[in-house]
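Note that this complex is displayed minus one protein chain, with the remaining chains in position.
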C-alpha cells in the first residue's frame, strides 16, 4: 500500500498529508491521516440502526465521538465533537437515510499541532471511503499569526505556543468557509488573509482526495 | 387550641384558587373541567374568575385535558412497521399539548372495511399529519388510536423536500403537484368549511 | 461546467473505458447529451430544472450511450448495503415468529412473512430456526420503512430462493465484487468451474454462499474469490491454476 | 419502606381493626411490640448490640478510630452512620433500592444525633483542630418486618452504651504532639448515652395514628410520622414521610402519644442494658 | 487555562486542598445574638414579621410553567414539565417527581451534599403530591424541578411556595395550593422567630446559643390539613411542638394570602 506524499508548494508551507484508507476492517469507512507527526484515525459506521430516543424521523442522526491521546474525554474533546458533527450534518445528505444513525469515532493518536486540520481530513477521507452521499468534499487549514505579524500555516505545537492567534478554517472545494474555529486575539484583516490562503489550497486538497480515491479504485482492475 | 381559621364562605370575590368552595351546580355532567366534588361540596380545582352563572370557572390557564376515550386528536406519524404505526399526538380536541404524547395505530384499526387486507405501508408515511380518535388508554406507554371512520386518516401528507404540495386525489391516493408522483395513503375526507367542533 | 479546474486533465469526449475518478461535488456534464438518465451515486437536488444535479459518491464514472440518451452512474466500492427493490440478498434469521426478522447487513433488519416460501400454507410451513441462512429478494425497500423480503417470485415458484440448508460457508465481500461475480464473463468463476464442481449463491448485499464437496476445495474457492478482487483477468487465471495444483 | 402489595380487602380489614382499637396481632393502637436487645455480642468492635422485634432483626457494630475533625467545628469529635439493608431481609433490597433505603436511614440517624446534641462531642476531641475520635456506627438489617427506624435507633443507643473507648495520653506540646494509647483493655471510658433519643414512628391508618406498625400495616398506611424522643420525653426531631395529610388535632395527639411511648421504650432499654451480663466472646 | 489543567470528567475540577476563606477569619464576629436591644432582629424585623415576598412567573421558556420567588435574600426558581410520558413502569395513577438542586454559589459555606438534596426533594414531593389531582393525568408523570439560587434561611418555605405558584399556572388540576412556613425557636419556645435568615436558623456550625432548633410545616389551607412536617432541635415537651405548629400555620396562611393576591393580579 504505497502512500503518496502530497506536498503543496506555493507559499502555503504544509507538512504534507499522508492518508491510508481502509485501516479499520470492521468499519464501513476508515482513514488514518498523518501530518508531520500529528496522526488521527477515523472510523465511520454507515447508516446503522438508531437508538429510538435519538432517532430523527426525517433525517439521519450524526453521532461523533472524539478521543484524545490520554485520559477520559472532557470539555476539550466535547467541543471538537461539536465542530466535527456540525461539519458532517451539513456535508452529508442526511435526508436520504431517515430513521438511521451515522456514527463517527475519531481517535487522536499523536498531537503535534493543528490537530483539528488532521481530524477534518481524516473525517473527509473516511466518509469518502464509506461512500456516504456528500454534497462536496471539504478540507481544512490552520494559520497561526505570530506577534511580529508573520503568518505560519500548519503550525506545530511549539509554533502554536508562541502564536498570538490560531485560526482554523474548514473550507469546501470551492474555497468557501464551511466551519471555523479561531482563538487568540486577531483582527479582521488577519482573519480574511488566512481565509484567502485557505481557499487557495482548496483545489490542491481536492486533487489529493482524487488521488486517494483513484489509488483505492486502482487496485480493482475493471 | 385548634386554630379557628375562618370557614371559607362562598367565594364573594370573583377570583378562585384551587380548593375554594363553589356553589353546588346542577349539571355535574362536565365535572371534569376545573371542578371536583369532595364529600358533598363542589370545589374548584384551578385558578380563575368565576363566571356569572357562578358554576364554572374561567381558567387563568387552560387546564390539561388528558386524551379521553372518543376524543379526536391530531397527530404526526413517527414510524411505520408492519403491525402498527407509532404517532406523536400534537393536540387533543382544540387544546394544543405543550409536550407531544405517544400514540399507536394498530393494523386492524386503520380501515373499517376488510380490516385484514390493510397494509400500513400504503396507509401512512412518516411526517404525515393524521386525524384519529382515541380508542383507550392502552396498557403500554402509548394511547391506542383508530382511523376507522371516513373523516379520519391522513389530512396533510408530508412536505416533500422540493416544496411540492401533496393534493388528495382519491380516497386512497395523494399526488404531488410538482412531480405528479402518486403515493398511496388512507386519506381523510376533509370538509373544508366546517370549523372545529 | 467543462472549463472548471476540476476537469482540466480530463478528456470528456471518449471516456467509456478510461478511468475517470469522480468526487462528491463534481457537476454532471449536461452539455453532451440531450436527455440524461442519472443512476446511483448522483443526486438531482430534488428535481429542480436548472440542473443542480451533482455526483454525491466517489468512484469511477460509468457512462452508457444508447440511442441519443446517455446515462451516468458511479461505480463505488463500499461495504454497507443500502437495500433497493428487487435485489436478491442472503440474510441470517434473527427471530422467528409469525414474521421472521432477517439481518441483511443494512441499517434495519428485513421482515420475512412466514408464508413467503414456495408452497407454504398455514399447515405445512418450512421449519426455520434462528441463525438459518435465507436467500430471497427484497419486495419492498423504501428508506422510510423496514425492508420486506420474500422467497417466492411473482409466479409463486422459489426459482432458487429459500433456505440454504446444505453445509457451506458464507464470505462477506465488497458489493462491487458481488456484482462482478454475477456478471456473465466473470474470470474467476469460469476458471473455478473448470476444476471443481461447487454450488455458489451470490447475494447483492455483499454475502456469497459457497458449498463444495470437500472442505479443502471450499477453502481454495473462497481464497480465489476473495483475492480476485484486486487482480486483472490473466493474473486470475494464473492464480487459480496454481491454487488447484496444491 | 419496602412496599408490599395488599388487596383492597386486606386494607379494609386492617382499617376496621384500627377503628376498633384491636389490631391483627391483638395489640391496641398504643402498644409497642416486645423487643429483645442484647449488647456486646460482636468481638472485634468497640461496642455492639443486636435487636429482635418480632421478626425485625438488626445488628449494630461501633468502632472508634482516631481521625481529622470536621473543619466547621474543629474541637468536636464526629459520629458517622452507615446502614446496610442486606438482600437477606427482603428481595426488594438488592441493588439500588436497598442502598437508597440504607442511605435514607443513615441520613435520618445522623440528622437526629447531630441536631439534638445528645452526645458530648467535645469529650471525643483529642487535639482540637488536629485529631479526634471518630465513632463509626455500622448497622446491618438482617430481617425486615416493619418498624425498622425505631429498632435501628434502639440498637444504636444500646451499642453506644456498650462502647469502650481506650484511654490515651497526649505527650509533648506545640506542634508535634504524640498520642499514646494504653493497651490495657480494661481501663477505658464509655460514652454517656442516657439522653440519647430514640425514634418512635407512627403510621396514619384511616384517620388514626398507630404505634410501631407491622409490615402489612405500614404498606396500607397513608403516611408516617417519625418522632425522636429522649428520656425526659422532649421531642428531638419530627419528620413526616408519605403522601397523605392529616388534621391539626390528629397531629397533636400523635406527638403526645409518641413522647409517652418514647419514655417507656427508653426505660425498657436501660433495664435490659444493666441486667444483661457482659458477654466476653 | 494553565491553572486548571484539562478537565477529566464533564467539568473542570478545582485544585485539591482548597480552604473556604470564611474558615480562617482574622476578626471573630462578636455579637451573634439574634435579638437587638429593642426586641427587633438584626434586620429590623419583629419576631413575627416575615420578609418581603416578591414573585415572578413565566420566566423559563420551553417548559409548561415556571415561577421565581424571593423571600428576602432566599431566591428559588421552579419549573414544571407538564404531564408527559414516563419511562417507569405502568401506573394508572399520575406520578409527581420533584427534584431540588442547589446552585454552586448558593450557600456561604458548602453546597449541601447530594444526599441532603435528595432528602429535601423527598420532603417537598411528598408534601405537594397530596394537593394534586393525580387522577386527571393517568399513566403520565409531571416533573417539578426546583433550583435554589441563594439560600438565606427558610429554603423549604420558598421551595414549596414557588412550586405551588408554578403548579397553579401550569394548568394541572389541584385539590389545594400548599403553603408553608418555617420558624426557629429558642429554649422552651420563649421566643419564636418567623421566617428565620440563615444566621437565625439553628445549625451546629454557627454557635448562636439563643436558637436551639427550627420547624417547617407544609399546610393545605383550604383542606385545612398538614401535609409536611420537619422539626429539628430539642423541644421541651409536645405542647411546645404544637405551639410551634400553630405559629407555622399562622405564617403559612399569611403567605397563602400573598400568593392569592399575586395570582389575582395575574388574571
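Labels A, B, C, D and E are assigned to the chains in the order they are written; within every chain, residues are numbered from 1.
Everything that follows uses one rule, which is that contacts are C-beta pairs under 8 Å (C-beta built on N, C-alpha and C of every residue); 3 or more make two chains touch, one makes a residue touch a chain.
Operating definition for what follows: contacts and distances are computed from a predicted model.
A.B. asks: Name the chain not shown, per its UniProt record: "DNA replication complex GINS protein PSF1", "General transcription and DNA repair factor IIH subunit TFB5", "TRAPP subunit" or "Ribosomal RNA-processing protein 43"?
C.D. replies: The UniProt record for the chain left out of view names it "Ribosomal RNA-processing protein 43".
A.B. asks: Among E:47, E:149, E:253 or E:267, choose the residue that contacts the chain missing from this document, as touch is defined above.
C.D. replies: E:149
A.B. asks: Tell me which of E:43, E:73 or E:135 is the one touching the absent chain.
C.D. replies: In the full complex, the listed residue that touches the missing chain is E:73.
A.B. asks: Contact with the hidden chain only, please: which chain B residues?
C.D. replies: Touching the missing chain: residues 72, 74, 76, 78, 88, 90-91, 93-94, 96, 99-100, 127, 129, 131, 151, 155-156, 159, 190-197.
A.B. asks: For review purposes, identify every residue of chain A that touches the missing chain, sorted by number.
C.D. replies: Spelled out for chain A, the touching residues are 55-58, 74-76, 78-79, 81-83, 86-87, 89-90, 165, 167, 171-172, 174, 176-188, 191-192, 195-196, 199.
A.B. asks: Give me the chain E residues in contact with the hidden chain, please.
C.D. replies: 1-4, 7, 10-22, 24-27, 59-63, 66, 73, 75, 77-79, 81, 84-85, 99, 101, 103-108, 143, 145-147, 149-152
Note that only the chains that are shown with their structure count from here on.
A.B. asks: CA centre of chain A versus CA centre of chain C: separation in Å?
C.D. replies: Chain A and chain C have C-alpha centres separated by 31 Å.
A.B. asks: Indicate the whole-number Å distance between the mean C-alpha point of chain A and the mean C-alpha point of chain B.
C.D. replies: One centre to the other, that is 48 Å.
A.B. asks: Would you pick out the residues of chain E that each touch at least 2 other chains?
C.D. replies: 220, 223-224, 242, 249
A.B. asks: Where in chain D do residues touch two or more other chains at once?
C.D. replies: As it turns out, chain D has residues touching two or more other chains at 248, 252.
A.B. asks: Spell out the part of chain E that touches chain D in their complex, as residue ranges.
C.D. replies: 19-20, 23, 109, 115-116, 118-119, 122-123, 126-127, 129-130, 202, 204-205, 213, 215, 220, 223-238, 240-242, 245, 249
A.B. asks: Show which residues of chain A lie in contact with chain B when the two form their complex.
C.D. replies: Chain A reaches chain B through residues 55, 57-58, 95, 98-99.
A.B. asks: Hey, which residues of chain E end up touching chain B in the complex?
C.D. replies: 64-65, 81-86, 90, 131, 133, 136-140, 168-177, 220-224, 242, 246, 249-250, 253, 260, 263-264, 266-267
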